[in-house]
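Note that this complex is displayed minus one protein chain, with the remaining chains in position.
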Amino acid sequence: MVGLTHKLDAFLDHCGVVGIWGHEESSKLAYLALYALQHRGQDSAGIVSLAGGEFRRHVDLGIVADVFDEQKLAHLVGPAAVGHVRYTTAGTNGLQDAQPLLAKTFKGYVALAHNGNLVNADSLKEDLEKDGAIFHSSADTEVICHLLAKSQAETMDQRLIEALSQIRGAYALCILTKEGLIGVRDPSGVRPLVLGQLKQGYVLASEDCAFELIEAKRIREIEPGEMVIINESGITSMSIKNEEKLPKAQCIFEHVYFSRPDSRVFDVSVYASRMSMGKQLAKEHPAEADVVIAVPDSGVIAAMGYAKASGLPFEMGLVRNHYVGRTFIEPESRIRHFGVRLKLSPVKDVVEGRRLVVIDDSVVRGTTSRKIVKMLRLAGAKEIHLRVSAPPTMHPCFYGIDTPCRSELIAATHTQEEIVKYLEVDSLGYLSVAGLHAALSQVDGQLKNGMCDACFTGDYPIPLNQIGKRLSARRKNSDEVGNVLIARSANWDETDAATSQ
Amino acid sequence: MVGLTHKLDAFLDHCGVVGIWGHEESSKLAYLALYALQHRGQDSAGIVSLAGGEFRRHVDLGIVADVFDEQKLAHLVGPAAVGHVRYTTAGTNGLQDAQPLLAKTFKGYVALAHNGNLVNADSLKEDLEKDGAIFHSSADTEVICHLLAKSQAETMDQRLIEALSQIRGAYALCILTKEGLIGVRDPSGVRPLVLGQLKQGYVLASEDCAFELIEAKRIREIEPGEMVIINESGITSMSIKNEEKLPKAQCIFEHVYFSRPDSRVFDVSVYASRMSMGKQLAKEHPAEADVVIAVPDSGVIAAMGYAKASGLPFEMGLVRNHYVGRTFIEPESRIRHFGVRLKLSPVKDVVEGRRLVVIDDSVVRGTTSRKIVKMLRLAGAKEIHLRVSAPPTMHPCFYGIDTPCRSELIAATHTQEEIVKYLEVDSLGYLSVAGLHAALSQVDGQLKNGMCDACFTGDYPIPLNQIGKRLSARRKNSDEVGNVLIARSANWDETDAATSQ
Amino acid sequence: MVGLTHKLDAFLDHCGVVGIWGHEESSKLAYLALYALQHRGQDSAGIVSLAGGEFRRHVDLGIVADVFDEQKLAHLVGPAAVGHVRYTTAGTNGLQDAQPLLAKTFKGYVALAHNGNLVNADSLKEDLEKDGAIFHSSADTEVICHLLAKSQAETMDQRLIEALSQIRGAYALCILTKEGLIGVRDPSGVRPLVLGQLKQGYVLASEDCAFELIEAKRIREIEPGEMVIINESGITSMSIKNEEKLPKAQCIFEHVYFSRPDSRVFDVSVYASRMSMGKQLAKEHPAEADVVIAVPDSGVIAAMGYAKASGLPFEMGLVRNHYVGRTFIEPESRIRHFGVRLKLSPVKDVVEGRRLVVIDDSVVRGTTSRKIVKMLRLAGAKEIHLRVSAPPTMHPCFYGIDTPCRSELIAATHTQEEIVKYLEVDSLGYLSVAGLHAALSQVDGQLKNGMCDACFTGDYPIPLNQIGKRLSARRKNSDEVGNVLIARSANWDETDAATSQ
Partner (left out) sequence: MVGLTHKLDAFLDHCGVVGIWGHEESSKLAYLALYALQHRGQDSAGIVSLAGGEFRRHVDLGIVADVFDEQKLAHLVGPAAVGHVRYTTAGTNGLQDAQPLLAKTFKGYVALAHNGNLVNADSLKEDLEKDGAIFHSSADTEVICHLLAKSQAETMDQRLIEALSQIRGAYALCILTKEGLIGVRDPSGVRPLVLGQLKQGYVLASEDCAFELIEAKRIREIEPGEMVIINESGITSMSIKNEEKLPKAQCIFEHVYFSRPDSRVFDVSVYASRMSMGKQLAKEHPAEADVVIAVPDSGVIAAMGYAKASGLPFEMGLVRNHYVGRTFIEPESRIRHFGVRLKLSPVKDVVEGRRLVVIDDSVVRGTTSRKIVKMLRLAGAKEIHLRVSAPPTMHPCFYGIDTPCRSELIAATHTQEEIVKYLEVDSLGYLSVAGLHAALSQVDGQLKNGMCDACFTGDYPIPLNQIGKRLSARRKNSDEVGNVLIARSANWDETDAATSQ
């Protein structure tokens, strides 16, 4: 899946969360839901189950299908479970950071699955460590655990509200305690979280594409700043504090690229929004061409939209190889565009002698696009008009989708003309920010307001003034991001090195 | 890949072969070519390389990406190599049958990679065993090894021609000996084999989709009954005997389903032939509907053809899950149509309230199609018109694609009306045999004559009178196949049981 | 090694520790030292190394030879390292409890390897948790980490003295921080720790049998209540607080059974002390017999002592199988005394028709001894006089050697007569407590005073009044131990159940 894969080099910290309550095979349902959310993270997977006051946990590196087997799921007994899939960068703590975390506090065990990123994790961590806390992972999520352990409030929901009142950033959480299954979205609602009904019990998940497989019925999305507690008493909803009165800021990138097309996200069909983006793209950037093709799979729906709006025929000019493994060995006599060739092949019959509109859903560094273009040229393409179904990615995300630093974003460092030249395309068109919003507003559900488009605009809805050394270190040479200057860390390497196997 | 996957339950003995000559990194190229041929067999993979008179072999169960790593390829030194991918049924010899076979004869080592099936393997085997031969695998290919070892002819090509003169059936072979790399197709040319040029040296492969990745240039297909020997003297071509004057009989199923769409097979683009089949299907079986969708991935191209010819819009009503593992654990409280749901999800936005034309490329037992139909109904489809881009599969294949026995082929045992009822579709249309031939004759290359369509018609071009107990046993209850009565084996189980790990 | 193995069922929490300072291949030396200390624990092994402020850790379940390979050791760079081997019960936290622990405190990383058991770990843990601490293992050692993290003292040695002042129990610690390698023994000196000189640098180890392999020269033992800090400034010694003025109480069991015979422990040769015990045993319990044999390997030296003192010949009447694996499959038609037969075989030539003195170093539950006796009878032994080179084990150990609860100790629940009958021996003699002390006082070094013999006498030198629910739970039905009543925990199961994989 080239579309996804080449992005994975660029966007990190993808995660998917799930929670099941009230089903006797909760861990099996969580497992199937994680499997449906696998596109949100492929590096680790985990489930914590709860039965009669007893928590059981299994997490491991790898995809859901490899992490779990019949025996491991059989071990995860009980009517409640939370699960997590995670994408992580090579150098991180690996297994130690795998979620859900399971922490023993004096008031009992808490299992947490987190999608998102906190902007004040580092300063909170420093305070906690000064006070004697020992951190075992590098995950932001552990900060929440320690805040919960510190809280002297009586009930879990009070302790949780107290803990969440101290954190800033983006989070969709599934939390499991003896008191119940808890789902929370941050006050801005950056990351999605949706509630469904099982034949017995309830399910929370990052996307409702997880519902199809487990035969759940969508109820509704959790609201920004809402906390729901699901237990024997049913579903209780309450608000978490939002003192700063942050506006709603749902991640537009979930629609552009991250979510699955068979999901409804922020109450809008992703399939429909992508089709609409493709149509809008055709309006903004028509092309004299013979055929529209997509970079599969992520560009396919927008390409069909473009084809419809433009009247050009849509064809499969590139086919994916379905058996791509983790690593591939290249001959020493290098093969041109090896990585792209492994994943995609041109269909000569479609490409040869034709003027192509090629639809992709993003151009981040430009290296992959350039290779695809070359491959299509070799296959005989006469003209290549690249159309991107999103605006230029200009700014890093601090809320759970990790983009490279500005200096690596081709759109942030080069003019349109330079990019055309670099990619060796005949023409290039990005969807405009306004066009993107327009496209979203034209689908059922009318996703008009309260979207975070900071990766395109640099307008960060949640203040970044507490972002610590960690984020900066990750983007080593990143300079100005949005309007924030990131300080560089002198001693990060030393700290990082203490990670174990 | 649901299309392929659900078929794999039904068609066995898929294989892909490759040979490299004259490239210093022959095993790496063979490995990459096998990777591109992975769709032809996922159960075992292997390569034999040759360097300075020394043969090295690595075969294992699993897909190419898992079977080989840097170290194993580094071990397979030398400028020549043959490789193989294989699909095998659960009960077979496993690793022992993995190819390429490497046999030591008195005249030297011979490595063989074979795609196809011999119809007289069992009687040859019996004769050889009576004479003292000890067989170590259950692969037909080993019969060829023993015939080669027995031959007292002077040169390898003479010994090979002598051996091949005794065998009947379908075969595309890549053979490696110290004398050179040899490629052969049987006199009927059932299985494909294509020759390409590397920057240094040559490549033989089952399909030319393997050429893109290794930057080879297609030269031509090996002819039915042709043997080419590639060595320092270049390429020598000769004819193998065809005493029975068998007609050309190239496998039509390669175009219908088996080959990759970016291959040219029998000198015709598979993409083009499938598009043509879809168009023909629309002519034969129009439908009053709102939208055309495909069972991805194998039905997609025909669906686009159908859409074009019918004027109906093509949409992605079903999306594939890309992370399907080998095994999945289902809750005990069974999920309806679990297997299909794992692989496919309906896109509500496309399906709901719509009248669908659903294109699939085959209906074998009907069980999977029935599940897909139900899933689409649950997603809100108003009408479902199933269109199959091939004729009904009525007869087993004895030439290298293993279909179930007639009693399991829904089209062989039920009327059209019964199938419609069983699948719960509103209408059903198969491409006619004449239409299939017509579709093929309308594409560039005009694949008109000399095709084997026995799986649709029962007209077996290579006589089956020597088919032994083994094939019959495999199809336990199979009775009349085509016009041949298969004898049942009394003692097969005993023989088969001696297989080891 | 049957002697050891059958004990392993009874005595848990064996551990061995090592520390290396000032050698460029510190982790390799630690690895070899752990290998020599393998008899102290076979379930997990680990090393933390330190290079230029960077800590690296590798721990895993299994024996040293399996846990480490060339690559893993190569990763553990740096001139300082600490290591640990551990025996753990099946139900514990497994990998999470594997040592050395590596904890990040606000003042830097601390790696700890611990041999022993704290008697107030649970109450300290409860206090820490109330204050918000989150524990990640069930090891006592983590309590020390949290106490260190809490301490606001300036220097590591101050923080460590502050932390150790709060703990009670038995401990020999190897601690690695940027400030240096630290070795400590508790004020009673229950567990051994010995200092050696490398060609470059220094080594600390549980036993000096680890020195032979790494070519270290024994310097001296660390004193009870002594802390040594090894760094660039050399070796600094200081006292840790001992407010309760606890007497010296070195573990007598190290000599009886646990240490290797080629070690000097508490300044006395273990070989010599065992030989002396055998001689004393002969004096206390002579026998009319033809030959003295041992239960190998642990009983061999005492048996030789017995033979010498008694004038009877020593022979190898039982030979060990060297290839005992972890698990063995028994036929359903049960084999008598299967477990013992796997490990030991009688030598008919020695046993048949003879009156045997059989020397073992302990009889815990009696089940293994009974099987050995039966096996010797089947091999033709005429009489069997069992002589045990230690007093009856009557009381559990709370200082690092885990014995079963009293109810499972045959000597605690049965009379001598009953035991003779149960074991089906002709006579039985245990070494007396006085005899044991006498035997130790007769060897060079004169190990006379300050020994802990609580497992034989019930006189616990370190007060047990803070022993918490954990120890009690482990000995589920244990009642009176020594003179201390253990409270049973109501909610242990719940806590224990939260262990993860």
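Letters are used for the chains, namely A, B and C, taken in the order the chains are written, and counting of residues starts over at 1 for each.
In this text, contacts are C-beta pairs under 8 Å (C-beta built on N, C-alpha and C of every residue); 3 or more make two chains touch, one makes a residue touch a chain.
Just so it is clear, the structure is predicted and the values come from calculations on it, not from any experiment.
One chain is not displayed; in the complete assembly it touches the shown chains B, C. Within the complete assembly, B:His146 is the residue of B:His14, B:His146 or B:Lys371 that touches the hidden chain.
For the chain missing from the display, the contacting residue among C:Ala133, C:Ala272 or C:Val295 is C:Ala272, taking the whole complex into account. In the complete assembly, the contact with the undisplayed chain comes from C:Arg336, out of C:Lys241, C:Arg336, C:Lys421 or C:Lys448.
Residue-wise, the contact with the chain that is not shown comes from C:Arg260, picked out of C:Arg260, C:Lys279, C:Arg370 or C:Arg387.
Of C:Val228, C:Val300 or C:Met451, it is C:Val300 that touches the chain left out of the display. On the side of chain B, touch with the chain left out of the figure occurs at residues 54-56, 103-106, 109, 126, 129-136, 145-146, 149-150, 493-495, 497-498, 500-501. Not every partner is drawn; the one left out touches chain C at residues 1, 4, 24-25, 28-29, 31-32, 35-36, 38-39, 42, 63-66, 68-70, 73, 199, 209, 212-215, 260-262, 264, 269, 271-272, 297, 300-301, 304, 308, 313-316, 319-333, 335-336, 341-342, 345-350.
Everything below uses one rule, namely that only the chains that are shown with their structure count from here on.
Mean C-alpha positions place chain A and chain B at a centre distance of 38 Å.
Each chain gets a centre from the mean of its Cα atoms; for chain A and chain C, those two points are 50 Å apart. Here the CA centre of chain B is 62 Å from the CA centre of chain C. For chain A, no residue reaches two or more other chains under the stated contact definition.
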